[in-house]
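A single protein chain has been omitted; all remaining protein chains appear in their positions.
And then chain A:
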Amino acid sequence: MRRPAIQALRWLVFGLAVLILNFPVIATLVTSLKSEAEISSNASLVIENPTLDNYAAIFGMADRFDILHFLMNSLVASTLGSALAIALAFPAAYAMARFGTGRRWLLPLAVNLRAVPLIIFAIPIYLMYQQVGLLDTRLGLSLIFCLINVPLVLVLFTSAIAELPIEIEEAARVDGAGTFRLILHVVLPMSLNVVAASSVLAFIYSWNEFLFGLMLTTSRATPISVGASFFFAASGGGVRWGVAAAVMILATLPPLLLGLVMYRQIGRSMTAGAVKG
């Protein structure tokens, strides 16, 4: 009798935890599916007349606030930033894992960098971007996303490469492969798992970044994390809550779906990143 009772309690606690922890998204989703009239008369979590009008209304204001433009900015800058972080970190991680180059300074620097509030560098970066014309560009934003993700990616790659069997690389060297060909044709293919997992996590972190998006963009390159708040002021007078809620759901959907599909890889990367740092 005791065992099943505890098991039932576990399911209850689990269910409550899921509901409470995800409450912001659930409540926002509910609001986004109500009509404007229902939102002001019924604030409960029960929808009387579900409608997609709010989602349609977002695209009706594309002349002032173009959500597709914000989403595209986030997509391009996040993809580019993650790819760049991987391209820079992978060879460096190989050099550290196999040759020991820079192990004594670069790895500790990267690990400690994750503990430093990046706002410290935000002001000079802003001034620097102003000088070189990177303000309000997707490229400028993607460089920041790269910077944010490089420490984690570097730590993950270094430990993953160090765990690969060195015999395969030695065999390839005997066959005459140079270091650069070795990395590209032997080490990289063996590390695809960790590369994929890191890129998903880096993409999500980039997509969700806000501070630099706020400081370094004004309109052309505004990411969705910043652009979403524009819709709160969209109608001049009061906030159109239904539209604002629908925007937030659309802005959250990409990382949320990635998280659901790739939870195993993300969980492993987060854990490894925390424990190995």
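To be clear about the criterion, contacts are C-beta pairs under 8 Å (C-beta built on N, C-alpha and C of every residue); 3 or more make two chains touch, one makes a residue touch a chain; residues count from 1.
The definition used in the following text is that contacts and distances are computed from a predicted model.
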- By UniProt, of "Electron transfer flavoprotein subunit alpha/FixB family protein", "ATP-binding cassette domain-containing protein", "Multiple sugar transport system permease protein" or "Sigma-70 family RNA polymerase sigma factor", the chain left out is "Multiple sugar transport system permease protein"
- Message: Considering the complete complex, identify which of A:62, A:127 or A:162 is in touch with the unshown chain.
- Response: A:127
- Positions on chain A contacted by the hidden chain, ascending: 7, 10-11, 13-14, 17-18, 20-25, 27-28, 30-31, 39-40, 43-45, 87-89, 91-92, 94-96, 99-102, 106, 109, 112-128, 143-144, 146-147, 150, 154, 179-180, 183, 204, 207-211, 214-215, 225-226, 228-229, 232, 241, 244-245, 248, 251-252, 255-256, 258-260, 263-264, 266-267, 270-271, 274-275, 277
